[in-house]
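Let me begin by presenting the structure, written as C-alpha cells, before commenting on it.
Complex shown without one protein chain; remaining protein chains in place.
What follows is chain A.
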C-alpha cells in the first residue's frame, strides 16, 4: 500500500498542510526543527493511533488549537481509501473511514500499515522492558487489529487487580498492630479476618480474568516472536554485513519451569499458558499482597536481545545497538509484508545520519524494492544518492513543504541550495 495524499490541520507545527506522495522513495529534507518528522509522525498516527515520540495527544495539537485533524488517502490494490482522525486531547478521538464515521477509532486500524524507524527506537535495545513489550504489542495489532481489544482488556484487568491489591495490602500488613491505619473495623463492620477472606475471594476472580486474557496476549506474543526471529537475524546481518547471530528470546515472569520453556522458543497452547499463569500467581501471592503489585503476567515480561552469546543491552556498541533496532524494524516490515501480502509504508526518520557509509548503502539496497519509503534527513547528502535519485525529494522549511523536481533533487547534494530553493518555491 502507499499513502497518496496527506492532509494536516493544526497538527504539531502545521496550521495546515497538503502533501501529495507517490509510490517509491520520497525524501524530506530540511534543517532541524522545520517539521519533517511531524509529517511522518502523522502517517504513523494513522496506522497506530499513537505517536512514536510522545505518549499523550496534547503535544500533537498545534499550540492554541483545540483539535488536530490528520487525513490520509491510502491506495491498496489500486483502490483508494480515505482515513481521517480528529485528535482532541482529553477526549476520545473520532475517526472516519471513507465518508462514514466509525464507532470507535480502533476500527480504522489496519487501513494504513506502517513500519516506522526513528532515533527513539534505540530504546528498543537500550531502554526498559516496556519498550520491547510495546514493540511486540504494536506489531501484533498491526498484524491483526483484533489484538487491540485483547490488549486494552488486559490493561483494564491489570488496573482493577492492582487497585484491589493496594487496598488489600494494609489488611495483610498490619497483622500485629490492629490499631494501625484506617482499616480498623468499626462496630458492625467485618473484622480483619473476614475482610482478608473477602479480599482473597475477590482476588481469585481477578486472577481468573487476568490468566484468561493474559494467556491470549502471551500466546500471541510468543507466536509473533517465533515468526520474527529468523528475519531479525537476516536483517541484522544484511545491514551490518556480519554473521553476528542476532537473536531475541522471550523472558517471561512465569514460574521458572514455564519461563525456561518459553525462553527456548516453545509456544504452548493458550490453555496451558493460562494454567501456568494461575500457578505462577499462586506462588507469588504472598509477595503480591504484601507489595500491592501484580507481579506475574505479560506486563512484567521482557524480550532479551542478544548478539552471539552476549546480551545486546550493555554489551553492544552504539552502532551495533542502532543496527539491532533497525534490524528489528526491518524484520517487522518483512513479517507484515509476508502476512498481509502487501507492503506496509516504510518510514525511516532521521536514520541515515547515524550510520556509516557501508550501512547506509546496504540499507538503501534492502529498502529499494519496498512499495513506498518515506525518508527524513537534515542533510540530504546523508541519504544514499541512489535512493534520492529513484524518487522525489521535498524541502521542508518552517512548516512548509515544497516540491523539488526529481532532477533538481538529484543535482543538489549540498543542503544550502535545497533550502534556498525551498524559500523561492513556497506553495
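Criterion: contacts are C-beta pairs under 8 Å (C-beta built on N, C-alpha and C of every residue); 3 or more make two chains touch, one makes a residue touch a chain; residues count from 1.
Heads up, the rule we're going with is that contacts and distances are computed from a predicted model.
Per the UniProt record, the chain missing from the shown structure is "Recombination protein RecR", taken from the list "Urease accessory protein UreF", "ATP/GTP-binding protein", "Sarcosine oxidase subunit alpha" or "Recombination protein RecR". The chain that is not drawn here is touched, among residues A:3, A:69, A:199 or A:364, by A:199. Considering A:157, A:296, A:345 or A:383, the position touching the chain not shown turns out to be A:157 (whole complex). Within the set A:149, A:230 or A:308, the residue that contacts the chain not displayed is A:149. The residue touching the chain not shown here, chosen from A:88, A:192 or A:208, is A:208. By the touch rule set out above, chain A reaches the unshown chain at residues 146, 149, 153, 156-157, 159-164, 167, 190, 195, 198-199, 201-202, 204-206, 208-209.
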